[in-house]
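Heads up, one of the protein chains got dropped from this complex, but the rest are sitting where they should.
For subunit A:
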Amino acid sequence: MFLLSILRVIKFSLQDLARNVWLSVITIIIIVLALLSVNLLLIVKVLGLAAIGAVKEKIDISLYLKSDGEESRILALKSRISDLASVKEVAYISQQAAVESFRAKHQDNPEILQALLELGTNPLAPILVIQPKDINNYEDLIVSLNKIEDPLIESRNFADHKTMLAKINDLTDKASRAGLALSLLFGLITALVVYNTVAVAIYTHKREIGIMKLVGASTWFIRAPYLISGIVYAGLGVAAIIIIIYPLLSFFQPYLAVFFYGFKINILEYYNNNFLTIFGLEFLVVTLINFLASLVAVGRYSKV
């Protein structure tokens, strides 16, 4: 009997959606807009984090050494730098290794290889590649590296990665804040629209509700269809956003891949891997918003 009631309630609820088709469509469009802004926020976050992670990976400092440096002295220098507190790792690339990796890199370019051959000597310097422990101590590290006076050191290449990181951070922060504000705004609008839609639905069913009360329908049976419509709107909204977001992601992924060339960023894969978490959570949150909005509307407009 309980199951039967549920089925009837769902039937009434769907009839109700159909009867106010345009209102339902508008409600769902608003939900879709809200979800779209939430998903854009998520995409910005994911891209920003990935970019920062990738830049951090790539930050290293190269010390170019003199070509005639003795191996033992180079190793001594290497261990001295390794002992610095802010250094994570030091890699030594010998002249030989440097030239081999140069050849490997340009193996498809016979002209460069030919030029290298014609030079006769190895033009490449041995390098110490230093990875900082913590990107925030990057400046300290440079200061301490500058203090090391060693005749072996030919030149120092301290690119300014920190400014770049700050820029990425700043950009993702701003985008996130704008996205968050937009999402909250749409969340609020969703609540208002659902509230209004349910209020209108109750209004158009005034007669039915009056009769239901008169013949002894229970309060929950009268109210449940409107609460369920809130959930149905949430479900339809999430279904719509899934249908919308995937083509969008597939469309932009190649451009992202080009833009973030060299970084491993695949937003499509991210969505595939986190499908249930992302859309499940979005469904739950929208359902909650709709349920509360419907509850308030039902409480206000269908007094016993």
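Keep in mind that, in the parts below, contacts are C-beta pairs under 8 Å (C-beta built on N, C-alpha and C of every residue); 3 or more make two chains touch, one makes a residue touch a chain; residues count from 1.
By our rule, contacts and distances are computed from a predicted model.
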{"item": "Undisplayed chain, where the name is taken from the UniProt record, one of \"Pyruvate ferredoxin oxidoreductase, alpha subunit\", \"Sulfite reductase (NADPH) hemoprotein beta-component\", \"Quinol oxidase subunit 4\" or \"Cell division ATP-binding protein FtsE\"", "value": "\"Cell division ATP-binding protein FtsE\""}
{"item": "Contact with the hidden chain (one of A:T219, A:S250 or A:N272)", "value": "A:T219"}
{"item": "Contact with the hidden chain (one of A:A91, A:I211 or A:L288)", "value": "A:I211"}
{"item": "Absent-chain interface as seen on subunit A, which is shown", "value": "1-2, 4-5, 8, 207-208, 210-219, 221-222, 304"}
